[in-house]
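To start, I am sharing the structure in question, which I have written as structure tokens.
Every protein chain of the complex appears in place save one, which is left out.
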Amino acid sequence: MKERLDEQTMALRVARELQDGWYVNLGFGIPALCTNFIPENKTIFFFAENGLLGFGRNADYDEAGRLGWRYVDAAAHPVLPVPGMAVFDYAEAFDMIRGGHIDCTVLGGLQVSGKGDLANWRLPIYKGKGGTIGGAMDLAACCKRVFVVMTHTEKSGKPKIVRECTYPLTAKGCVDLIVTDIAVIRVTERGLTLEETAPGWIAAEVQELTEASLEVSPNLRVMEL
Amino acid sequence: MKERLDEQTMALRVARELQDGWYVNLGFGIPALCTNFIPENKTIFFFAENGLLGFGRNADYDEAGRLGWRYVDAAAHPVLPVPGMAVFDYAEAFDMIRGGHIDCTVLGGLQVSGKGDLANWRLPIYKGKGGTIGGAMDLAACCKRVFVVMTHTEKSGKPKIVRECTYPLTAKGCVDLIVTDIAVIRVTERGLTLEETAPGWIAAEVQELTEASLEVSPNLRVMEL
Amino acid sequence: MPVNKVVQSFDKAIADIGDGASIMVSGAQGPLGVPRNLLLALRRKGVHNLTLITATGYRSVSAARFYGFPHAEDWIDHGILIDNHQVSKVICAMAYVPGRDSILQKQYEAGEVELEHLGHGPFIIRMWAGAAGLGGVYQPVGIGTILEQDKEKRVIDGREYLLEMPLTADFALVGADKADSYGNLVYKGTGRQYGPIMAKAARVTIAEVDEVVEPGGLAPESIVTPGIYVQKVVRAPPEVCK
Partner (left out) sequence: MPVNKVVQSFDKAIADIGDGASIMVSGAQGPLGVPRNLLLALRRKGVHNLTLITATGYRSVSAARFYGFPHAEDWIDHGILIDNHQVSKVICAMAYVPGRDSILQKQYEAGEVELEHLGHGPFIIRMWAGAAGLGGVYQPVGIGTILEQDKEKRVIDGREYLLEMPLTADFALVGADKADSYGNLVYKGTGRQYGPIMAKAARVTIAEVDEVVEPGGLAPESIVTPGIYVQKVVRAPPEVCK
């Protein structure tokens, strides 16, 4: 088997897309690792849907205790305040999302379709009303840009970039960019464009592991890592 | 001509309806005079639609200057803060009104109908789009109780309590109580009930000056002033 | 009479909550903002058939474990009412992770509990519509998803929206940092979360706070939830949970 990028490297690659001054939401899992890869000369304001804007790194247990657990993110992890941070309530936070004020959300994915549909909130095996939708649908439907970072295939090898999502949908036609452990793929009105491959991978090998068809960019290049 | 109550006395009478602990809006003109007639043993929280709750008396020019014009009411009059006052924005203020959180609004009136319709925002002589609706429609339509205080007739002698309003409407079926310079009239599902007359006035004389028909309360009494 | 909304005990504060009441409860992320003692009083009282309107359909034991709190298994939040079978309907943003031994899942699949799983934005916008006296709002989230079911869809200016109806409740239990005796509230950090919106959306709001001050003890500009939205205030004993 060819070598694939690890989670930290995927996070590094997608973090490079975040522009100076953006207000950015990071989902749980790999997206949250992006905080490790923001260079010092970039200011990114991180948004948490429970009412924080411009917060700092995760606090450890002692730090959190000293702060009286004053600031936690949407995953309930304590975080450190940084100068210029703002606190508000859930209503304001979802106005920010729904109103299209968030520049970018980086989300994990279970499936992305050729049209940029995203499925990421529940596995399809369960048929009941349960699951945990949370803010995923809001973020995917309303942020200015939606970047998905995920492994290219399921553990079984089944492609996650598909013609049509078969898992319960999070939002239709919302995804702008997909970063996986073997490729960077942009979603445009014409479909999916393969822009980068991981070191050691060629376009045909990426297409092999992708159900939806990929157009290869004339500027296809190897990811710089 | 029989003696009618002056504005201060009308305000005194309607102020007596305000209950301890109520959140109350006062309109411009006679309603605003109610602040002079709240006994010390009653706590009334006055609400201003520009974002104040629980404010104190009007400030004079010197007091306002010392406060840097920090607190003004919806009529743009500077007011004094009192302990426990809260400040917020217009959006919150109109949520309070529309959400039915205000216990009572005391408004002036141009006409009130037998069904409790209120017209108080513009004279009908002007036919254009102009006028100053402001918050009148919101307050009349959404506060828990609407008390109207006004002279019983226009200067010309024309009744202001009418079968149907002929002036542009503020809100339908909203009025609970009318206090005038000659009577106190309650609006119920059955229509208008004359509950009190000003000293020296009898029911028939009040009806004479009222276009809508009044039912006389079995407990009709003379206003205590 | 000087207005004083402060109540002396948690049991008194929740005395009016009876069987069949609908209750919003703040709390989801972290220990701040959870009205623990009000919830414990409600469990003691043993009222049933409650409609619970909360962020999640579960007790956040795993979060408590993450924090490293001693006795994480005893973590108190709105989930204790579900665990204690006092709830007949749950309206929430996040229901449960299927198969992860969820008490709500068992009750729901056994037909014991009715479930409305809304997603977060619709959950919040419906409470806001209730708080602000609206008849309904068209919002853009959930198009093409299971959230469309049974909802009116409408195209406005070329974009699709779903009609969401207002959500109110008989009571809100909210946790806050400080209150004055008029019921004005301020919150600490991300403990603010659902407090402001639930206090507005419920007919009777009961606030559990760490500190009570006299009127004037909170700067007018600093007040987040004006007292008009708060009917009762009760002070928490210091540091029950850590």
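Should a chain be cited, it is by its letter among A, B and C, assigned in written order, with residues numbered from 1 in that chain.
As a convention for this text, contacts are C-beta pairs under 8 Å (C-beta built on N, C-alpha and C of every residue); 3 or more make two chains touch, one makes a residue touch a chain.
Given the structure is predicted, the values throughout are model-derived calculations rather than measurements.
Judged over the whole assembly, touch between the missing chain and the shown ones holds for A, B, C. Only one of B:Leu12, B:Ala32, B:Ile97 or B:Val206 touches the absent chain when the whole complex is considered: B:Ile97.
Residues of chain C in touch with the missing chain: 125, 129, 132-140, 154, 156-157, 159, 161, 165, 186-189, 192, 220-222.
Counting the whole complex, the residues of chain B in touch with the unshown chain are 48-52, 61, 64-65, 67-78, 87-91, 94, 97-98, 117, 122-123, 125-126, 128-138, 141-142, 168-172. Residues touching the missing chain, restricted to chain A, are 20-21, 23, 41-43, 45, 47, 53-54, 71, 81-88, 92, 94-102, 142 (touch as defined at the top).
The criterion applied here is as follows: only the chains that are shown with their structure count from here on.
The most distant chain from chain C, with centres taken as the mean of CA atoms, is B.
Averaged C-alpha coordinates give centres for chain A and chain C that are 29 Å from one another.
Contacts with at least two other chains are made by no residue of chain A.
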